[in-house]
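A single protein chain has been omitted; all remaining protein chains appear in their positions.
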């Protein structure tokens, strides 16, 4: 089978290579990958800027979907023909994050989905939502589960709540969709009027262009009658955190899920006390969260937003596009056997 | 001012009478009642079949809405001109039901809203949803808060959950609307195809005619792929409880809110163990629940279903209609000063 | 290796037999069993009265402790020399009971611990508390985790709460110990003054002899100033449930964990509504619950109560003693290689 493996840090070290097709162990299964998708973590791992280092070669990408084609002797959760998504934390079945067992993340250190076939532990897969295409289902494991964990599993969002999502990246758009489906009111920040309009088309109540309104907390307070929002999806990191704090209601929740604005900056932790808010990190989520999210996607026929699809051999182009920040929605890699480039040309674009 | 007061048990003992307009104490306020609505408890109190007895005369009806016209010296939560709903438990501000303080229920023993003016403790009122008419807002305090408490405050409903509501009474229709707004899938039972169609128009996914399908738990299991529902609004009492148990998913929740099917019947409590479900009573809800519900109503522009409106002097006709069981939605009494019947005729219809 | 296996329903069908020592698969490990303990479920399975039937031969007993002697290639949670307890639900790592996956219970259908060696999935084991002997640690997987799940994981017991434990069986005594360690006040029912005294020595605040006080709910109300208890460990089944309901505080919780009083009887489910309590079944608990419980046992140096120890070949005598109901505390089977009876005599007592 073909896989695209990272031989060393740096995008230039992605190589398509031939490997023997693996045989599933007793509780494992082999899936034929149909599609995979990109997350910011994948970009960092490939670029060598991720905070952890993994052994090479590494098949990247935590997210994907495929069909079960072979199961180990003791597998009971799935049968061949099932269409499944990978989970990010192989061992986080349910309960708190303490059960996740660091070292079992897919896409590093465990080989990821940028391959014709992948081995999944039967505990590390969920049935893909029946209403989604392969490309759509491939986008769920990391970004969507993070949004669900923040707003639903931890945040216990309820109808009538207010939510602030920063920007229009993967986690933010899923958070927007889940919040709207939950009967909440969503505000979005962006530097692009066009993206704000697209977010409104997805159900956002209002948008704030932060390239015009730098101190956007005030705008959020105005839009909420001075109350502030109940939930914040904080993806900007230290540089936006101060505004998030100021925009949050008494008793509100700030979910720290990323640092797209950089990692430098500081806050006075007393402001958490003064505003009486709750702040927490969100480390993706458990399989139980994923399964609950699948039911929500099916019941509400939610469709992930896909910005663009690439053939998997075009991973380099896909990474360029992702890195440009111009996208609105997820970037998908189609991994079709028939689309495999000629084995004579092991370079990937 | 005019009030309609129950002089003794029995509908014939409802009398319209003149009383001096009360003066609010330091933390009280006087509201000019615009509308009130009927609940099954009111019917029982008036008929003398309620499990508690109250002192007479009693102004009945726990639910209503009005405009603040005068406030006590220490009132800070409202100002004249505010439009407020009464709360059912005068002292249940927040927290568990243990904080409710039995003896402070409106409509008995505390005088209710079937009056031109009513005194409310400022802690026992909430701003009416801005998107609702007076008639709509009058329906909220008891039935809607019960549904919200069951599904949201206690049940922590989330998108993708499944809900079974029994019948189309007040609590059930509010539960249907809140569940749909929360992204859940709702099943409804009824003996009337017409009511099932109306419930579907409100967003129900499917209905089961229990006059045709007596053992409807099987139908629910079929409709949920064998899984059962996550939440049940049990209004039938002992006679439907067995079906509810059989229709509930492992880990699901049965909210016992009424006994419209009668009070006789029995279950084997081991079935709660065998099905691994959770069963609890729902005693309306706190003011904090009410306020959260108001935000959900506003954000999602939910409109209570009103079956029919009566002038308040037609309370007897309204009770007849309510007792007939033919209604779909709430029954509202319009309490307008200009509509006050001639004081020479103190009999109410 | 020797195992004692049930060849068919009925105690007479327990046979000690020789089996090849199993080789752990990639995520499995082999433990040398040091001790096992009895639960009521084991008795039912052996007697053929359990509600499920399993394939024979079956090595019985879900509970035990042993030393890891060999690990599969991919095992990371344990290393040889670790002392571990088995878990009841092999796949219930964390989260709600929906994650438990029926069919993976130890002691049936999965082979149990009445053997010199046992294979455990590395996900289905926890480090035994360091402060306990083997015999003590062997008692934890089923009864102790059930008590912990009821009072702590689900019940969120807090200092100052009141707890009623019925009788002095395994779950009840663990519940007593956990409740006392949590700062709660515990009441116990028993038909034996001697057992009540022993329970008091463990920290119970008061005991009620139900052979003298049949309607013991009134006694509980008296002992709690009319308030009732916050938590009930209901092990009697339908026959005691009515008293439990009457003895529970508004908002209290009744945990249905057994039916030692028989399976017949009925309640009016409206009483759950009238008392405004919460009733739920407790299906043992997750590994995350088990691990939290181990920390509590270590921090508070809690010691399980052992009634009597038997050599594992004396399983018949142990079952007789267990069935007699005269015990106070757990019954342990010592499974020591050196103590293995002569292989020429495969009959077990």
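Letters A, B and C name the chains as they come in the text, with residue numbers starting at 1 for each one.
Rule of thumb we're sticking to: a residue touches a chain if its C-beta (ideal position, glycine included) is under 8 Å from a C-beta of that chain, and two chains touch if they have at least 3 such contacts.
The structure presented is a predicted model; accordingly, all values stated were derived computationally and were not measured.
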item	value
Absent-chain contact - pick from B:48, B:80 or B:95	B:95
Options B:10, B:48, B:80 or B:103, residue touching the unrepresented chain	B:103
Touching the absent chain when the full complex is considered, from A:206, A:272, A:311 or A:336	A:272
Option from C:42, C:136 or C:161 whose C-beta touches the chain left out	C:161
Contact partner of the left-out chain, one of C:272, C:292 or C:318	C:292
Contact set of chain B toward the excluded chain (per top definition)	25-27, 76-77, 91, 93-96, 98-99, 101, 103, 123, 286-288
Positions on chain C contacted by the hidden chain, ascending	152, 156-161, 178, 181-185, 292-300
Contact footprint on chain A, counting only the chain that is left out	96-98, 234, 237-238, 241, 249-251, 256-259, 263-270, 272-283
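One rule holds in what follows: only the chains that are shown with their structure count from here on.
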item	value
Euclidean distance of C-alpha centroids - chain A vs chain C, Å	41
Residues of chain A whose C-beta touches two or more other chains	none
